[in-house]
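Removed from the display is one protein chain of the complex; every other protein chain stays in position.
Chain lettering (A, B, C, D and E) follows the sequence in which the chains are written, and residue indices restart at 1 in each chain.
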Amino acid sequence: MSTVKLVEYEDAGAEVKAVYDDIRQVRQTDFINNFWKALANYPATLERVWSAGKEVMAPGEIDAVTKEMVYIAVSVANACEYCVHSHTSAAFGKGMSETQYGELLAVIALAQQNNGLASGMQVPVDEVFLKE
Amino acid sequence: MSTVKLVEYEDAGAEVKAVYDDIRQVRQTDFINNFWKALANYPATLERVWSAGKEVMAPGEIDAVTKEMVYIAVSVANACEYCVHSHTSAAFGKGMSETQYGELLAVIALAQQNNGLASGMQVPVDEVFLKE
Amino acid sequence: MSTVKLVEYEDAGAEVKAVYDDIRQVRQTDFINNFWKALANYPATLERVWSAGKEVMAPGEIDAVTKEMVYIAVSVANACEYCVHSHTSAAFGKGMSETQYGELLAVIALAQQNNGLASGMQVPVDEVFLKE
Amino acid sequence: MSTVKLVEYEDAGAEVKAVYDDIRQVRQTDFINNFWKALANYPATLERVWSAGKEVMAPGEIDAVTKEMVYIAVSVANACEYCVHSHTSAAFGKGMSETQYGELLAVIALAQQNNGLASGMQVPVDEVFLKE
Amino acid sequence: MSTVKLVEYEDAGAEVKAVYDDIRQVRQTDFINNFWKALANYPATLERVWSAGKEVMAPGEIDAVTKEMVYIAVSVANACEYCVHSHTSAAFGKGMSETQYGELLAVIALAQQNNGLASGMQVPVDEVFLKE
Partner (left out) sequence: MSTVKLVEYEDAGAEVKAVYDDIRQVRQTDFINNFWKALANYPATLERVWSAGKEVMAPGEIDAVTKEMVYIAVSVANACEYCVHSHTSAAFGKGMSETQYGELLAVIALAQQNNGLASGMQVPVDEVFLKE
């Protein structure tokens, strides 16, 4: 019972089907990945999470690939295996180059390292960072 | 003894002074923030961390502001107070707009949320993400 | 050598057998899950961890299902795959409904999101939260 | 510039004022805590986060106090200082007893401990947890 | 109410006093640090946590200073400000040298960095690590 059930389109209720249709429309593909099929067990959450994602990940003053890279960075720090896989795929799909991916990994690794050093030494925050 | 000592320029040895000089040169400012002053207690680590940072954070196929945003994302997920403060300041200093910062926060928050959902349901990784 | 050995009942020493017997007695089942079989390589730790768990997870002013939900929440935030699986199963076994599970996921996701926002903006703690 | 600006009611635009009014109405208090004042720099995010929170934290099959306890558990694991303070206060405000709080802490601590053990030994997930 | 009350010796009940006496005896000092004074609000937890700590942190095949260094490593990764401060102090008190501390920080930083790289690339575990 603890293994998540994946809701396929043909087994979904109207509310879920509407979200699936919108996913397909926005992404211009029939493919629905497992994250949404799992969330579909909870239609209200599915609807809210999809809506938020559609709004937040759309290009704004930050472009779509950069948003995916930020998403990957968070997912790596949180050790979310699914999210790392799905958003690395998404980033490449939206145009991230192999070189950019290598640079992304290097920045994530540097931040991880320095997070450890700053937290380890409990470095006091400089006054200048606290002023508006 | 557990509170980190901050090494000022005038009290530093030659190895540390050389790094401080390079920081000032690269950043075009006399200001040395506490992270480096704390690391300066361990000159070999200071030198290695500064060198790596200089190389990794320099603009490449990913621009400097985007790299700062990725750095912030990791630091937020790791709850590193110092790093969040210092790199948010750095990102603004390098040209991040207020609107971009708002979008950055929204993407970080979305990823955090979805990391929780994917890890909570232990969603199986789609085959398509595992194929080259 | 880095892959954990699972200690079966028939191969266990007296100290481990006593814990296994108690697990079976308390849970009213013959099934011993891998967490305990792995810990059984270190009998003193097994004994201490089982005793603490038996005491802490017993219903008190917080009921047993709620305790499992809190346990799941921590495990999700820590990305502990084993713990998420075993305690989601335990929560359902103790009576968590499908609807409650959906609500649990939604609260975890909300907290994850807002943790990211509060840490990202380094929101100062309100005075009123610091007063007794 | 990296220190978050807190938006007071009288300085807020119409969109933010509407959310503040709703917060006051739902919570039956004039007090707006800093989390919302910080988020108010990004009105669309403020609106989405408040709406989601209002929906998710409302009592359902899980009662309001239990939801706060789950929220605290996630925030502790993520070391979110602000969230721990604000939601511990909220939980007490909604009726969590001192004894419940002590039990909550004990469950969080147990989960943290066992997360470390399960991840440290990389315990294989039992087949029975993976079957529906 | 969300700010923890610190229980002083003279205000403590018999159960708490007994633990405080044991802490003073084991550590050969009158000083009781805030962690215990906070836990003392929950005497059963105080007793269990102190007992476990006394047993686990005592020198065995791993010496006392090394145990403190491992403790610090976990606390840094979890961004636990209190624990980093208290156990860095404890490690120095038990004989950690300044050079050892510098090496400790470097290892923590390296692990943090490489955790990010391995999780970011989702490197498959080598067969040889999975065989006994």
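Methods note: a contact is a pair of C-beta atoms (placed from the backbone, for glycine too) under 8 Å apart; a residue touches a chain by one contact, two chains touch by 3 or more.
No experiment lies behind these values; they were computed from the predicted model shown.
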Any idea which of A:Thr45, A:Thr66 or A:Ser89 touches the chain not displayed?
A:Ser89
Touching residues on chain D - with respect to the absent chain
72, 76-77, 79, 81, 84-85, 88, 104-105, 108-117, 119-122
Hidden partner interface residues of chain E, rising order
2-4, 6, 31, 33-35, 38-39, 45, 49, 52-53, 56-57, 60-62, 66-67, 69-71, 73-78, 80-83, 85-89, 97, 99-100, 103-104, 106-115, 117-119, 121-126, 128-130
Residues in chain B touching the chain absent from view:
1-3, 5, 44, 48, 52, 55, 129-132
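By definition in this document, only the chains that are shown with their structure count from here on.
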In terms of residue-numbered contact pairs, which of B-C, B-D or A-D coincides with D-E for over half of them?
B-D
How big is the gap, in whole Å, between where the Cα atoms of chain C centre and where those of chain D centre?
20
Taking each chain's centre as its mean C-alpha position, how far apart are chain B and chain E in Å?
27
Could you say which residues in chain D touch two or more other chains, in rising order?
1-3, 45, 49, 52, 74, 78-81, 85-86, 88-89, 106, 109, 129-130
